[in-house]
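Please read through the structure below; I'll follow up with questions.
Missing here is one protein chain; the remaining ones are kept as they sit in the complex.
So that you can tell them apart, the chains are marked A and B in the order they are listed, and the count of residues begins at 1 in each.
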Amino acid sequence: MNIFVCVKQVPDDYVEVHLNPTTGTPDVEGIDQVNNAFDTYAVEMAVRAVEAHGGSVTVAAIGPEKCQNGLKNLIAVGANKAVLLSDPALLDLDEAATASALASLIAKCEADQGESFDLIFCGKESTDEISAQVGAMLSETLKAPFVSSVVEVEPVEGGVKAKQETESGYAVYEMALPAVLTVAKPAYDPRYPTIKSKMAARKATIPMLTAADAGAVKQDNRVTCLGYSEPAKRQAGVRIQEKEAADAVAKAVAMMAEAKAI
Amino acid sequence: MKCLVYVETHEGKAQGGSLELLTAAAGLGEVKAVVLGSREAAEQTAAYGVDVLLAGEACCPDAATALLEHIIGEEKPQVVLMNATLAAKDLAPRLAHRLGGGCVTDAVAVEADEAHGVVFTRPAYGGTVLERLALTSAAPAFATVRSGSFAKPEQTGNGAVTEVDVAVAEDAIRARLVETVTEITEMVNLEGADIVVCGGRGMGDAQGFKLVEELADVLGGVVGATRPAIEEGWISRAHQIGQSGKMVAPKLYIACGVFGAMQHISGAMASKYIVAINKDEAASIFDVADVGIVGDVHEILPLMIEEIRKRKA
Partner (left out) sequence: MAYIISEDAKELLKDAKEFCQNEIVEQAKQYDITGEWPREIYEKAIEMQLHMMDIPEEYGGLGLSHIDQAAIVEQIAWADAGVAVTLNGNGLALKPVLVAGNEEQKQKCCDIIANGGWGAFALTEPDAGCDAANGKTTAVREGDEYVLNGRKCFITNASVADFFVVTAMTNRTIGTHGMSAFLVYKGTPGLSVGRHENKMGVRCSTTSDLVLDNVRIPVENRLGEEGTGFATAMKTLDLARTWCAVIGVGLAQRCIDEAAAYSKQRVQFGKPICRHQSIEFKLADMEIRTEASRQLCAHAITLADMGMPFSKESAAAKCFSGDSVVQTALDAVQILGGYGYSREYPVEKLLRDAKIFQIFEGTNEIQRMVVGRAVIGKL
């Protein structure tokens, strides 16, 4: 099974992002760029599939040169190949334009390796924009079957079977290949790199392609951001810290009653 | 402006979050609704005074996509609104792509705008930042809208229900639905709750989490949970509050053993009154709480349950 995993680098979501008061835009300076968590789940799912059934995992990102770092980290946890589409013309893409550029990159990788991909994985959403659109749009571009929020995948006669997490349980789909799947949190965690695999991966060179190399033409954005704001802040109220828990509870319940909350 | 609302159905009934969108759409211009497969839901929707297009039932997401593609292609609305369910979050970008439009996920505000037609507000970065987005393409703009962003409209007399006959081509089905399993049968109405009691990692284990359920029970509230509590398996994901769960706006929100990560708290910021219990003085939940009790939930909660029981008696 040849699997292509689309990866986005995002500001570490352990850090709260706020607006820069001067520019009025999200201030992500100084926040570590990391691989989007759902994308790392997708890579783990892909690596497990390949370990079980053979094939190879290619990880790919669109972004500046420094994105090589995140891709190297994925080689350390089992990805076989990595490629970075890096071009000043491909900055600030909306979801549709991203899907279009990814489709070109996939075609380019397939041509170079003389083999097509069976599965294309994306994380179900990115932790920065949280729009959950690129995978769906990519499936439309490729006219390929699409299932979102996948937590298990296995080969079946003529294609794959994918288990999708839904609001009330799960659904199972079967489809021919190639297919586009977005991955939610499976039952397992992504593996840690070993020190050896990490050191070897650090030495890997990640091929960088320009838009022209990949045959990608920047598609005009359909969505533009007019500006940003922050949600109204709440003020911290009263803090109760008593030696006896009973006193704390009595105080708190009295305040709740006074505020007519109960 | 022509606006089409896709009313999703749940067991044949119009889903509440979808009906709220009629309010959003009314603020934009001429409104029509579309329902797949349920006359009951279509009539329920028409009771809010909008004309409804009723097409056949979709057997799977691919069929729903094909049906809506056809209807939207015929209707040519400028804006298509859907409630931000998991299913709609798949439909909207796929349809946007097929029809050449842009797509906005998880809008919390939708406003008519002179310069841009319509402007959407949506959270990003775990909810600390709000983006104002406009669509630049001439094709229909698609948006999924979060439940609770708009009030349910008044029932203002009957619109017409028109059946539309659309067939789904066989090759439109790319992923075949072979099984649907319902694991979570309970209806959890977090969005409409007046009181929400939410438990986090600090509840310790499944046994500890029961205290949250007990407090919710005596208060007549609904149980919420943070992502860690759900990943630990203490309660089903139908109870999740926050970025990847529900947005709530109760009169009283009690956070028990909840640290207060932005991804969670952004889902509860609209609460009128927030009470937090956490033994960690540094927990960020205290920054947004009206009342913060520094203490061990396992000690505090049984006493609070007792105290409230006494008051209710």
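Definition applied: a contact is a pair of C-beta atoms (placed from the backbone, for glycine too) under 8 Å apart; a residue touches a chain by one contact, two chains touch by 3 or more.
Note that the coordinates shown come from a computational prediction; the quantities given were computed from them, not determined experimentally.
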Just to verify: which one of A:Lys198, A:Lys218, A:Arg234 or A:Lys251 makes contact with the chain not shown?
A:Lys198
Among A:Thr58, A:Asn73 or A:Asn221, which residue is in contact with the omitted chain in the full complex?
A:Asn73
If the missing chain were put back, which residues of chain A would it touch?
32, 69, 72-73, 191-196, 198-199, 202
Name every residue on chain B in touch with the hidden partner chain.
279, 281-282, 296
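Going forward, only the chains that are shown with their structure count from here on.
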How many Å are there between the centre of chain A and the centre of chain B, using C-alpha atoms for each centre?
22
In the complex, chain A touches chain B at residues 11, 13, 16-19, 26, 94-96, 99, 127-133, 136-137, 139-141, 143-149, 161-162, 166-176, 179, 185, 220-232, 234, 236-242, 245-246, 248-250, 252-253, 255-257, 259, 261-262
In the complex of these two chains, what residues of chain B are touching chain A?
60-62, 85-86, 89-90, 92-94, 96-98, 100-106, 116, 119, 121, 123-137, 139, 174-185, 195, 219, 231, 237-238, 243, 251-252, 262-263, 266, 269, 272-275, 281, 286-296, 299-300, 303-304, 307-308, 311
